[in-house]
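Every protein chain of the complex appears in place save one, which is left out.
Moving on to chain A:
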Amino acid sequence: MTIQRLGSIFRRPTPIGQAVFDDNRKLVASIDRRGLLRGSLSLGSLVMLTGCDVGHEGSVQSALRAVSEFNDAVQAALFRPDHLAPTYALDQVAHPPRYNAFYGIGDVRPVAASTWKLELAGRIGNKTPWTVAQMYDLPETELIAKHICVEGWDYVGHWKGVSLRLFLERIGADTKARYLAFKCADDYTGSIDMATALHPQTILATRYGDDPIGDPFGFPLRLRTATKLGYKNPKWITAIEVTNTKPGGYWEDRGFNWFGGI
């Protein structure tokens, strides 16, 4: 059973049609910026910023972003490539997994297995797209680990799928490149660093327990890494790119920390 909670950032309702957004993208962006400004003028920040020019919202924001990027570098330095996240017993696993996305579970558009393809791009030797059957035929790695959301909740999930390291080797990816970028069927985007991609507990999950992943949880393919927060685990993946140019992501572009390591 999935509990839908109002006001959650990962289930932000979208009552306005997407076309309206597209037509008024600039206006919407400027309103959002004003919203940020209003937010930064709350009591707490007024107390804090006495003496500063609170009107210069842009400089405060860019300073905070700069520190967030510094924190990316700190987290990359703290990352232990061979250190394993705690794992759990089968009876601690949640069934089904917890639903989360940037929209409600009712708006999930299932991906058709027959037409789905995994596209490959960037620094990869063999960019032939993969079908569902091919993905589900790959050797499986099992991962019983915690999914920790940046909001604060967590659950133990039981995921199976090909080790991302093995998959990258299989497709002839340049594992000396710095980043992996993901595109998803629901237009979600995400990216991770290569060190995390090569970690033994990072898999391209195809199953939850013994069954194929359910539609709301990312069928047919999602990323599960035990070393990052939930939003760094894109679902309904349709494309993977290996690149040296730092990619953003749906939540990262909105200000959530890029590295998102745990």
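Everything that follows uses one rule, which is that contacts are C-beta pairs under 8 Å (C-beta built on N, C-alpha and C of every residue); 3 or more make two chains touch, one makes a residue touch a chain; residues count from 1.
The rule is simple: contacts and distances are computed from a predicted model.
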Which of "Autoinducer 2 import system permease protein LsrC", "Cytochrome b/b6 domain-containing protein", "ResB-like domain-containing protein" or "Phenylalanine--tRNA ligase beta subunit" is the UniProt protein name of the chain not shown?
"Cytochrome b/b6 domain-containing protein"
For a quick check of understanding: of A:182, A:219, A:236 or A:251, which residue touches the chain that isn't displayed?
A:251
Using the touch definition from the top, which of A:93, A:149 or A:198 touches the missing chain?
A:149
Hidden partner sits against chain A at residues 8-9, 35-36, 38-40, 42-45, 47-48, 61, 63-65, 67-68, 71, 78-80, 83, 85-86, 146, 148-154, 226-227, 251, 254-257, 261-262
